[in-house]
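This view holds just a subset of the chains, kept in their places.
When the chains are written out, they are named A, B and C in that same order, and each has its own residue count from 1.
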Amino acid sequence: MKDSKPLHEKKNTAILLIHCPDKQGILATVTEFLNENHGNIIYLDQYVDRVQKIFYMRVEWELADFAIPTAKIGEYFNTLIAARLNMDWKLYFSTDIPRMAVFVSTMSHCLFDILSRYTAQEWEVEIPLIISNHEDMRPVAERFGIDYFCFPVDSHNKAAQEAAELALLAEYRINFIVLARYMQILSEDFVSHYPNRIINIHHSFLPAFAGAKPYHAAYERGVKLIGATSHYVTGNLDAGPIITQDVTRCSHIDTVNSLIRKGRDLEKIVLSNAVFSHIQRKVLVYRNKTVVFN
Amino acid sequence: MKDSKPLHEKKNTAILLIHCPDKQGILATVTEFLNENHGNIIYLDQYVDRVQKIFYMRVEWELADFAIPTAKIGEYFNTLIAARLNMDWKLYFSTDIPRMAVFVSTMSHCLFDILSRYTAQEWEVEIPLIISNHEDMRPVAERFGIDYFCFPVDSHNKAAQEAAELALLAEYRINFIVLARYMQILSEDFVSHYPNRIINIHHSFLPAFAGAKPYHAAYERGVKLIGATSHYVTGNLDAGPIITQDVTRCSHIDTVNSLIRKGRDLEKIVLSNAVFSHIQRKVLVYRNKTVVFN
Amino acid sequence: MKDSKPLHEKKNTAILLIHCPDKQGILATVTEFLNENHGNIIYLDQYVDRVQKIFYMRVEWELADFAIPTAKIGEYFNTLIAARLNMDWKLYFSTDIPRMAVFVSTMSHCLFDILSRYTAQEWEVEIPLIISNHEDMRPVAERFGIDYFCFPVDSHNKAAQEAAELALLAEYRINFIVLARYMQILSEDFVSHYPNRIINIHHSFLPAFAGAKPYHAAYERGVKLIGATSHYVTGNLDAGPIITQDVTRCSHIDTVNSLIRKGRDLEKIVLSNAVFSHIQRKVLVYRNKTVVFN
């Protein structure tokens, strides 16, 4: 169902995301390890939080000539480097294409934006599954040839429906979930299955106007900018780590309806930017805040 | 093929777009005319260019109780008001849904953005026709159930192909054309059939980087912002009246490819904003510049 | 002490700011009144809030040939127009230069920005008076030749000090007050003497991070944009009608200090934009929201 040439080039690389207590020499140690083993670094970015004294790093290198077998990289890195430096680390391979599920309710703008990027191969991702609490978006899913399942949720069936959704997500081997204006609060239990792997778009500049009907609240307050915020979902509503935010100008002539309309463009672009950073494994979470590498 | 409830409400209104030499009392004269005839004004915006001494106005009123029959409004307005004040004016009715053709080449991002808004009924418009010089976008058109015609153009067949396109546009009763990254220059003759009714998106902040390969040129120059410009097409390449523009930040780390990627989001939003202003009959052109009412 | 040629031209005009219940014909009535009396309109903007059904208008006309004597315009307008249409209106004359007091504490960036515009004659305003609760900015005031008074405030002397300030403001015939990072909460009584005539700059994107230390709060929350908000002061802290807002991008690499630094540029520009709108009599307040004409 993909109809374009991809915008990204095929790579055979490994990616390490690291954070650990800061001390002298971490950067030299990691880059030395890669150099010695003939790993050609094609991306490196690091950042030191000097308040918390935490070192953060993203490094990506080519596997072609790398001396350590791919299956052993994690073990070697852990033994030789990470354990000694008390590192929290994750290893990814560019050839493992992440598998994403989209949750929607009745609005199409974020879903269309995601599916058009998917079709145009802007992103290296697989989207095998769309889940909704309504039937409205089924025709869109069908148009793009993606499986669609509807789980209507009410106060009585929520636990059972979430269990069914989790089973489906497992069956489809889903790595992360995008809530594309899914107007249903996920339970803490559900969220705990995908920690820092559920991306939401909230239609306000958080922490302003958390909760329901932010455009109505923005209209009432008479703000001169409206915003959108993409964040990882945690047990606290609209309080998870923020990945990206943006705003657009409004004025006294805007009605709630025109704010909603302007907000749709913000929401879809902000959400897609956050998803793109996540897919590239450029987001690190620490203490409810994100490090988003360029 | 439209699958959502419309964002806009149905109206039964008339819209006047006016420009004329400025003098005292024009605004009072026009509003008096509407008031006397029981036209309830629901939108009024006006602007006076004090350098050129030109008065511009957009006024929209409800037809429900209007004393002049709809078919006679133009004649009455011309006789009683416009002729005396030397006005250039256009009259539209909200129940006349504009019919739009989309021209594309091989890139899908602007096309998808337009079609997703169309499907979501963000816009009061009909899109019966997509024309291209390549076959690439045919599957997208089919997915949305819109007729697709391919006219490959080379130096020998250009006049004939444009003639065929014009015939098709007439057959489909097309009011205006959107070039959604159509990578082919239209002849002056073709353009003259749709004056100020062909909307293009150029992938730079015009007048910087007019012509081919603007992202390559921006990369070479080392700019710190890239832009996109939507304008009406005239006989002068990339020099028509600008409807809207926007920019996004870039830096030394951007490659030509990442500029292209960032630019896609700019292009689609800027183009759609321009199309939305045009559909609402909020754009007036005078001496190669636009007045775009809010 | 002003050292440049003014950016603004001298005018001899009257300005009416109006709001009233909306009904047909208000605009025609007002413009007819001005036309009949030979008032050449050089600015007109109006807006109808269709939810609250309120009509808002700002109109400015030349007094040179106006048939009604300047001293009588208010009376005539009220009798012939305003009383019949239940209007709330204010009349200003461009030759009445507004007199502004600046309140500061210890930070100079907003004060310098205001005084540099004043010196460059960007604004048609008089600034005869700076009031502070600290001595720090006295050298700046002296450098610009403006009277400076220091009223240290503590929990015991607040009422007395505010009374002294009010006396001084009266003596200097001050029309409106600008709080240029004045880090002291004014009492409700004080505020009631200058309703919608005290302009504050709050260093966050309100309603996010109201109250003290917003940059620290923004840092803790991990937002990706910081903002500044200029608003009229009311009895409710940081909850008055918003005049203008803006934001700037930040990221994980920002410390509280770098947010403060970036925020200074935002604060001074946002505050000065709000002051400029106020000086031009382009701001109308209704039910804790503003209409800001272009």
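Criterion: contacts are C-beta pairs under 8 Å (C-beta built on N, C-alpha and C of every residue); 3 or more make two chains touch, one makes a residue touch a chain.
Since this is a predicted model, take the numbers as computed values, not measurements.
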Homomeric complex, total chain copies (3 given): 4
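Simple rule for what comes next: only the chains that are shown with their structure count from here on.
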Farthest chain relative to chain C (centres taken as mean CA coordinates): A
Same or different residue numbers at the chain A/chain C copy interface, by half rule: same
Chain A and chain C: spacing of chain centres that average the CA atoms, whole Å: 42
Contacts with 2+ other chains: residues of chain B: none
In the complex with chain B, residue positions of chain A that touch it: 3-4, 7, 106-109, 112-113, 116-117, 119-120, 122, 136, 139-140, 143-144, 251, 253, 257, 260-261, 264-265, 269, 272, 294
In the complex with chain C, residue positions of chain A that touch it: 47, 49-51, 56, 205-209, 221-225, 227, 241-247, 251-253, 255, 288-292
Of chain C, residues touching chain B in the complex: 24-25, 27-28, 31-32, 35, 40-42, 44, 46, 50, 249
